[in-house]
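The other protein chains are all here in position, but one chain of the complex has been omitted.
To keep things simple, chains are lettered A, B and C as they appear, and every chain counts its residues starting from 1.
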């Protein structure tokens, strides 16, 4: 119970910070942003807190559609559970836009700030993987990890499937930590793009 | 002023109906749903009312992220403005999922209910169109209209681009009208899929 | 139907204006503010639109707890229905704080701006009236009207019952009109109090 309070309270603090970040509003993708933070040893999406209804843009600012809640995310929850198999400390993630122009800026930003960047080219996904959503995620995260020689990157991005928007994900140790980092990234982008 | 009140009040009534439709929650795409209703003779997105922050899913029900507002939609607003060039009475639209399985069901539903269905294959979009978002929409709606011999269909769907989720759109005369129709469609889908 | 759209759309525009008024946040009473706008010839609270859950303060700004909706107000709806028996054009009202200090400022503001101010002393309410909520309102509004010689005042305030917070109400022709007026009042108060 206490562990759940800790995780939910941390996500809540993170989301209140994010709602004040005008610049992050520019980084919210069409599929909207979610922010996840997993319990230690999380095994299923019920062990991962996310924002119910995701985070959208209202009046030029990010806005959580609902409360932080366990089980509120499916896609991002499965992503972070795969990441935790490689490094159990990396329990938090937040997704944002990816496209060619932004990608160029993002690469420079990562170099400047010494951030490790991994990627996966979804056009290379084997057909038999695509049929099962869970299988697809296992393959995707394995590719990301492989792209940076077995480590967990700070930022992962994916490219290229039909019907799927490309997105980036920033990975870290807590919800508050990743929002601080993605907030800095957003401010830098709005200033320098 | 009065015309704006009429449009906003109608969208508000529509969105309150939609928020009670548990089955429509199954039809909300990754990019989330928007619901637009244009002023007569709408020329720009500022003449079209939509839901700020779009409509997401919270506790299993559709939930508007913000209030109905003029200028709140960009993509769906441009869509309905193109439609109004063909039939100025068709001032309202709402988007929902499209994929192969749902598409089969949807075709049968439209036949059974005597609804006209148009489509556009986005993989055929000319390269030079894609570069400008506005141009892309002009081409898309022209293709949809062409697919049903110059009429405005009841439902349009698109397929196939890299990085773009496929969606369907139901088109009609007012926000309340299209929500009533898409609500019936949702109930039928949940019962019979 | 159209008349309902007009009223709801007008309340929606009004509430979006109010949510931007930082100074009105200082005028929201403990019982919270409601904003009502009645259909012509309104007879019951179902004919009066109000804000569901009332208007509270979040991050220093007024915030509607829910959507504008018919039947959402009980107290303020009965108030405006009684007012409409005297002048059917006065279909909108919004309540805000009243106390001795604010009352002094409010009197000066009304004189300066040529606003008619009515009042009712609730300590004079006959015991048999208090037992039925509806009866109480009939008596209250009659007293307010009597206090300004049979007219409908621009602003009415009440004083003094055990267990009941004193409030003021600004009365007018539409939701947008009263929010414009109460917004000016709020700005003047914050500047000059």
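One rule holds for everything that comes next: contacts are C-beta pairs under 8 Å (C-beta built on N, C-alpha and C of every residue); 3 or more make two chains touch, one makes a residue touch a chain.
What you see is a predicted model, and the numbers here were worked out from it, not measured in a lab.
Participant: Given the contact rule set out at the top, which of the displayed chains would the hidden chain touch in the full complex?
Facilitator: When the entire complex is considered, the left-out chain reaches A, C.
Participant: Among the options A:12, A:162 or A:190, which residue touches the chain absent from this view?
Facilitator: Counting the whole complex, the residue in contact with the absent chain is A:12.
Participant: Identify the residue among C:66, C:88 or C:126 that touches the chain left out of the display.
Facilitator: Touching the chain that is not displayed is residue C:66.
Participant: If the hidden chain were put back, which of C:23, C:166 or C:184 would touch it?
Facilitator: C:166
Participant: Which listed residue, C:39, C:57, C:86 or C:110, touches the chain dropped from view?
Facilitator: C:57
Participant: Which subunit C residues would touch the chain omitted from the figure, given the whole complex?
Facilitator: 30-32, 52-54, 56-59, 63, 65-66, 99, 160-166
Participant: When the complex is taken as a whole, what residues of subunit A touch the one chain not shown?
Facilitator: The list for subunit A reads 2, 4-10, 12-13, 15-16, 67-69.
Following the convention adopted for this analysis, only the chains that are shown with their structure count from here on.
Participant: Which chain is the middle one, judged by CA centres?
Facilitator: Checking distances from each chain centre to the full centroid gives B.
Participant: Return the chain whose centre of C-alpha atoms lies at maximal distance from the corresponding centre of subunit B.
Facilitator: Ranked by distance of C-alpha centres from subunit B, the top chain is C.
Participant: On Cα atoms, by how many degrees is subunit A rotated relative to subunit C, nearest 5?
Facilitator: 180
Participant: If I list every residue number at the interface of subunit A and subunit B, are over half of them used by both copies, so same, or under half, so different?
Facilitator: At the contact between subunit A and subunit B, which are copies of one sequence, the residues are largely the same (over half shared).
Participant: Which integer distance in Å separates the CA centroid of subunit B from that of subunit C?
Facilitator: Once rounded, the distance between the two centres reads 39 Å.
Participant: Using the average of all C-alpha atoms in each chain as its centre, how far is it in Å between subunit A and subunit C?
Facilitator: 47
Participant: Centroid from C-alpha atoms only, then distance subunit A to subunit B, rounded to Å. What do you get?
Facilitator: 28
Participant: Can you tell me which residues of subunit C touch two or more of the remaining chains?
Facilitator: Residue numbers touching two or more other chains: none in subunit C.
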